[in-house]
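Only one protein chain is missing from this complex, and each of the others stays in its spot.
Here is subunit A:
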Amino acid sequence: HQVLRVVPESDEELQKVQELQGLEHLQLDFWLAPRGLGFPVDIRVPFRSLQPVKAHLGASGVSYSIMIEDVQALVDEEQMEMLRSSRQLPLTTDSFNYEAYHTLDEIYNFMDMLVAENPNLVSKLEIGRSTENRPLYVLKFSTGGTKRPAVWLDTGIHSREWVTQASGVWFAKKIVDDHANNEGVASILETMDIFLEIVTNPDGFAFTQSTNRLWRKTRSRHAGSICVGVDPNRNWDAAFGEAGASANPCSETYHGPYANSEPEVKSIVDFVKSHGNIKAFVSIHSYSQLLLYPYGYTQTPAPDAEELHAISTKAVAALSSLYGTNYQYGSIITTIYRTSGGSIDWTYNQGIKYSFTFELRDTGRYGFLLPANQILPTAQETWLALKVIMEHARDNMD
């Protein structure tokens, strides 16, 4: 079948096209029916009717163009694409759809593909298991050395913040591409390693897919309550349990029974401590469009607040340069509100000076339910800010 397009420019031409509509034996399928002069008419023509149709039009001097040479070929191609990209697993990280939200399985499969395709750069570490016994995977990007100074990035610690896990997937691919093209972070990888935990809260993430799209916490159950889950960003050992978190297990900011009670948190704590050489730690959240540094639990400025503020200024400028997205920045407590038991307050107190938190797009119009067509721009602009932080860490190592 072919699809022909006719644009009638005179009443005679329009009439000729309309005549075709009456010739039922031709079995024509009008994708765009005749509307008037100057409006395109698209007709799907079965093979055996091609000759009569072209003759009918040609006899009156009505010109047409072939919009689709072979409808079947397009249908076949689309079938293949659908089989590949919908719920079937993509075959390579090049055919992975970065502009869509994915399931946990799809993301775990992506990680395996990335490692398989780049065995000399990427490896997958299991740093622990979640409450529901899901593996906690961290991707390590390294060009060699032994325990090189490193950057830590985590996304998805709050499961409903879907644009973060989606961005994490894109970051992983970006690191690999930069390295392959010897640009961007390739220079950072010469002296530093990058650790990236894409699904930091897999139980929560699975729950947002199966049951409650707006689930934030982990899925742990603690004695004495029917309510489920601990806020993994109130569970760290930095002013744990103080103002800025809730002691109520049913609350979205429940800090948990004790610091590091959540395996999702403890596994990172253990990793960071045993690694001992992490220079920058970035936790990624959404939404609000903010870049934040410690502290959340006290008004007292962090000793390095000035330097962190200067880095933030530069990072935000880089981010905005791409699409004009507006970010605000400052310490957690002065920019948003008091929080206790937060990840970057703990890492900062451990001596990891370059500890930052991002709140990605948007500012509330879609909030957690950010349309998939914003994943790519969000990841791209955020990456520019991350590079500023990584480069600063690399250039200021003591």
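By our rule, a contact is a pair of C-beta atoms (placed from the backbone, for glycine too) under 8 Å apart; a residue touches a chain by one contact, two chains touch by 3 or more; residues count from 1.
Please note the rule applied: contacts and distances are computed from a predicted model.
When the unshown chain is looked up in UniProt, the name that turns up among "OCX32 protein", "TTC8 protein", "26S proteasome non-ATPase regulatory subunit 4 homolog" or "Transport inhibitor response 1-like protein" is "OCX32 protein".
From the options A:Leu28, A:Ile336 or A:Leu376, the residue with contact to the chain not on display is A:Ile336.
Interface note for the absent chain: among A:Gln2, A:Ser49, A:Ser142 or A:Thr253, the touching residue is A:Thr253.
The hidden chain makes contact, of the residues A:Ile175, A:Ala315, A:Leu370 or A:Ile389, with A:Leu370. The chain omitted from view is touched by exactly one of A:Tyr101, A:Trp170, A:Phe271 or A:Tyr329, namely A:Tyr101. The set of subunit A residues touching the chain not shown comprises 100-101, 208-209, 213-214, 216, 231, 246, 251-253, 336-338, 364, 366-372, 374.
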